[in-house]
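A single protein chain has been removed from this complex, and every other one stays in its place.
Residue numbering begins at 1 within each chain, and the chains themselves are lettered A and B in the order written.
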Amino acid sequence: MAGPSTYEPKGAVMRWMDTRLPIVRMGADFMTFPTPRNLNYWWTFGGILLLCLMIQIVTGVILGMHYVAHIDHAFDSVQRIRRDVPYGWLMQSAHAVGASMFFLAVYMHMFRALYYGSYKAPREVLWIIGCLIYLVMMATAFLGYTLPWGQMSFWGATVITGFFGAVPVVGEGLQQWLLGGYAVDNATLNRFYSLHYLLPFIIAALSGLHVWALHVTGSSNPIGVSSKVKTDTLPFHPYFTVKDMFAVTVFLIIFAFFLFYLPDALGHADNYIKADPLKTPPHIVPEWYFLPFYAILRAVPDKLAGILLMLGAIAVLFVLPWLDTSRVRSMRFRPIARWFFFFFVIFCFILGWCGAGVPDDYAIKIGDGGITFYRLGQISTLYYFAYFIVILPILGLIEDPVERPASITQAILDYGDKPEPEKVLVPAE
Amino acid sequence: MAFKTVRNFLIAGGVAAASLTGIAIAAGGSGPADGYEMIHKHWHWQGMTGTYDKEAMQRGFNVYANVCRSCHNLDHLAFRHLGDEGGPFYDERFPNPNDNPLVKNIAAEYEITDLNPEDGSEITRPGIPADYFPPIYRNDSEARFVNNGALPPDLSVMVKARNNGADYMYNLLLAYEHPQPDTVSLSPGQYYNPVMEGSKIAMPPQLQPQEGVFEYQSDTEGQNPPEATVEQMAADLTEFLAWSADPKLAERKSAGLMSMVYLLILAVLLWLAYKRIWRRLKQPVGG
Partner (left out) sequence: MAEIGLIHHDDIVEDDGKRDFIFLLAGAAGAVGAASIVWPLVAQMGKAADTLALGSIEIDIGQIAEGEQLKVLWRGAPVFVRHRTAAEIAEAESVNLADLPDPATDADRLVPGPDGALKPEYLVQVGVCTHFGCVPVGEAGDYDGWYCPCHGSHYDTSGRIRKGPAPRNLDVPPYEYLSDTVIKVG
């Protein structure tokens, strides 16, 4: 797909450089990279995520200049950043809101891949690297949330590290090794800070691999038919650079709205209370982006089983390319799968809702009884796993996809240049 | 044609943002007990452009200094903060709050524990603007011992440390009046308050009208202060503590306005550039 490089160095200096470190060639090949011309806005989240990572690293390095990783000073140092450091309030809010925006974008990116079958051959490795990035992102976010040393920081760290204590036989030793003590304490805070500083650079490296893999296979596209002829693609620059820039700007408007007008809406009030190892907040919930997994964790009453189920919810993503048996990539041409996908998205939101709720409270009230968050979480968990393990494998074998265009060029001739037909989510029959 | 995709894109983003907000609100804990109706005030600083009212903050600081100060500290506040831009005693003649005489006078009313550089002994001296509000108790253990086992929390970030913190603060101070149901039994040293988690609070009612805790002095502008009713004092204190928890609010909102306007203009320009570039392609048949 990527094809041979068309870059021709101009002048003696460029030729000299090109035979030693062809970095200009690499840049030029990026710019001319043939990109399916029918990509829609769902394909702009790659660029948006790159920006998110940059924002987090830049603001994070800056916060590191002012933050003090010690249990006696961490909370106060964050307050000092917000009050006394020039533009510290901006840096701290941008980093905290930025974490949420990063996850918002990554979820959009992932749902896009799920709908359009971007994980299928030949992009399995590309998808697995993406799953790895997501995993490291979760670790980074968790470690970072500990650093302000508020009540949610402390108790979140206590609960999450408690997962490791559930491992049979070695659990307690493992947990205490991780904490560097009997409980979350100064040793924990220090190592979490160190690791929180390290992991984003691993994300950056993995992102490099992700883009490399992308440039080997080329982008997938909304109709899922591989690019075949020259007219199927356009050079990345300027067509998609300008489109990405526009999308990034729209994304930044949402970002700025939260940053400047609702900086605390995505956090927890309890984290403005300094960590107190003697007092647990009445209602511990993780950040919103972990809520679906939190609901899955609580869906079974057994500690170890809950943890395994939660890990399974992530692990299943890694093997997804081999679970989905359909030979059609895009759900646009899969009339039944489309509905199952639609419900999958709904259930992911419901899982998030359940994760935020108190398990024994009624999510849906019917008369005196109703469906508790606990029960609703179980149902949603069941669907989550069924979608990957049962529905996709079976559906691929029995479903009759609707007729697909022969090529991207043909699709555009049929539909016009609108990247998405209007009948999304409506079965073709 | 592509307008539809932009629309879809915006809808997708909007749905995501709205569900984030929804989750944030849904996660927001339980309400007050025993049929107490929360009073939702419209605060000066709410909305896209609202900022704190300076006179209200000054009166609120008076309430703090005369009432709350006997038990609660403002851990993260230095006296100089009071004279910062947007703060209760800001004066544009003194861009450096350390020179502000009001701030200096307030600071000097507090005794700061310091070391005698000669012999290392502990001394007290009057505060200067650079000092932080000095702790009231030597440590948490002493604070608990003096207060029936309850620790009076720091108030400097309190409004942020509770869901809907301003209304919480305001209602907490007023909710003592709510009739106590028979089902609630109190231990000695406890008071009934439906806004408090668990409806029991160790803090006695502080703002009482009949005793007139104190009178509002005329403020720095020499204007007549409002009558110091319980509601007025509670609202003013809340205003001051809201500022204390989020002192950069005005700066944040004005930066927000500029950013939003800028980003909208940039988005339009990039949209036009995008259309221009894609128009280089011949319109495909049927497009």
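Note that contacts are C-beta pairs under 8 Å (C-beta built on N, C-alpha and C of every residue); 3 or more make two chains touch, one makes a residue touch a chain.
For clarity, every value in this text was computed on a predicted model and none was experimentally measured.
Trainee: Given that one chain is not shown, which residue among A:Leu39, A:Cys52, A:Ile71 or A:Leu90 touches it?
Mentor: A:Leu90
Trainee: May I ask which residue of B:Met38, B:Ile128, B:Leu151 or B:Val184 touches the chain that does not appear here?
Mentor: Of all options in B:Met38, B:Ile128, B:Leu151 or B:Val184, contact with the hidden chain holds for B:Ile128.
Trainee: Could you list which residues of chain A touch the chain missing from the display?
Mentor: Output for chain A: 37, 58, 62, 65-66, 80, 83-88, 90-91, 229-231, 234-235, 245, 409-410, 412-413.
Trainee: Across the whole complex, list the residues on chain B that are touched by the chain not included here.
Mentor: Where chain B meets the chain not shown: residues 78, 80, 84, 96-98, 128-130, 262-263, 265-266, 269-270, 272-273, 276, 279-285.
Assume only the chains that are shown with their structure count from here on.
Trainee: Show which residues of chain B lie in contact with chain A when the two form their complex.
Mentor: Touching chain A: residues 1-2, 4-6, 8-10, 12-13, 16-17, 19-21, 23-30, 48, 75-76, 81, 153-154, 156-157, 160-163, 165, 197, 245, 247-248, 251-253, 255-257, 259-260, 263-264, 266-267, 270-271, 273-274, 277-278, 281, 283-287 of chain B.
Trainee: Okay, in this complex, where on chain A does chain B touch?
Mentor: Touching chain B from chain A are residues 37, 40-42, 76, 79-80, 82-83, 89-90, 93, 100, 104, 107-108, 234, 238-239, 242-243, 245-247, 249-254, 256-270, 272-274, 282-283, 285, 288, 291, 349, 352-353, 356-357, 412-420, 422.
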